[in-house]
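In this view, the complex is presented without one of its protein chains, the others remaining in place.
Our next item is subunit A:
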């Protein structure tokens, strides 16, 4: 009995103390939602740095599984709740959240740090209907070719510049019993990353411009020709590639059993985490003929937004402004090995430096950036039709025609 009473008294004293300190400091607590559970340590560190600057504001970091994030977030926002600061995606995904007015519009007045970003990065977080920016972008991603330097060296080969060199290289590796590409096509979206990583230079920036202006469409010989080349090189993908899913292809590369992986720059950090002994390099999609401009396909992952209904707008804006500074960009890039789009950051990791340099010559990761706003999305069309083409069930011409037909159902310039 005595003991119980003592415990009760201690608890009461404790709660008085706690509530006392809270009242004294006038803390504003922000909630911050993200799908990046794996980056928790990094964000906790960032929050600490932010609090050193703004002792009156604390931030609670909460994560949800990526596949459910959008659903949980939109449900919370629709119910008039949700966090104060929100990690959001970009392009079409941003629109589903920004269009109903759930996000606070950002401009040079409330977030002067927007000046730290290149136009293309802000465009990714801009709503097309009102041309307002709704989030501070956090990362640029690129589709390119990742290669295993050791395998290249052991076999006496160098990163190829032209498509013919690439074919010769793949053949040489296969002759020595090395799988040239780890890639497989069983996971639908991998087909899109493969197209971005391998075909961008053959498509070219002018192709993108003409698609946007409506001068060209997807039945264009540049697109059909590039698809035919892809079909051609798929013989050098992982054995039985039509049945190889994303995790299996990653494992093949991580185990050092394949020389190249056509895919995202985000793979590099992931590969290194799983096998720190890998010595990796990156190169852009090979060009059709020497002298053409070599390109990678870039896009922006997402951004940090402020809930339009938050009662702690000032504090939330302060935090978002902090996430737009070059100091933040530098620590983001170096800790997560993902390239922050903020200008004036200092990059330590050599591969990230390389990606940043390659990004000077880039086209958009076309379907995501331009055609993921309506059904059927360009991405879904590209993925399933390339998958079908690589399985040998349709020709490049048929694939291109199907993709074009789908997009033309809503894209005015193709309807002529």
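The rule we apply is simple: a contact is a pair of C-beta atoms (placed from the backbone, for glycine too) under 8 Å apart; a residue touches a chain by one contact, two chains touch by 3 or more; residues count from 1.
FYI, contacts and distances are computed from a predicted model.
Novice: The complex lacks one chain in this depiction; which UniProt name from "Amidohydrolase", "Succinate dehydrogenase iron-sulfur subunit", "Sugar ABC transporter permease" or "Potassium-transporting ATPase KdpC subunit" does that chain carry?
Specialist: "Sugar ABC transporter permease"
Novice: Which one, A:126, A:143 or A:185, makes contact with the chain that was left out?
Specialist: Answering carefully, the residue with contact to the hidden chain is A:185.
Novice: Among A:28, A:51 or A:70, choose the residue that contacts the chain missing from this document, as touch is defined above.
Specialist: Per the contact definition at the top, the residue touching the missing chain is A:70.
Novice: Based on the whole complex, identify which of A:39, A:95 or A:349 touches the chain you can't see.
Specialist: If we include the chain that is not displayed, A:95 is the one touching it.
Novice: Hey, which of A:58, A:248, A:325 or A:353 is the one touching the hidden chain?
Specialist: If we include the chain that is not displayed, A:248 is the one touching it.
Novice: Against the chain that's been left off, what residues of subunit A make contact? List them.
Specialist: That gives, for subunit A, the contact residues 70-71, 74-75, 77-78, 91-93, 95-97, 99-102, 184-189, 192, 238-245, 248, 372-377, 379-380, 383-385, 387-388, 391, 393, 409.
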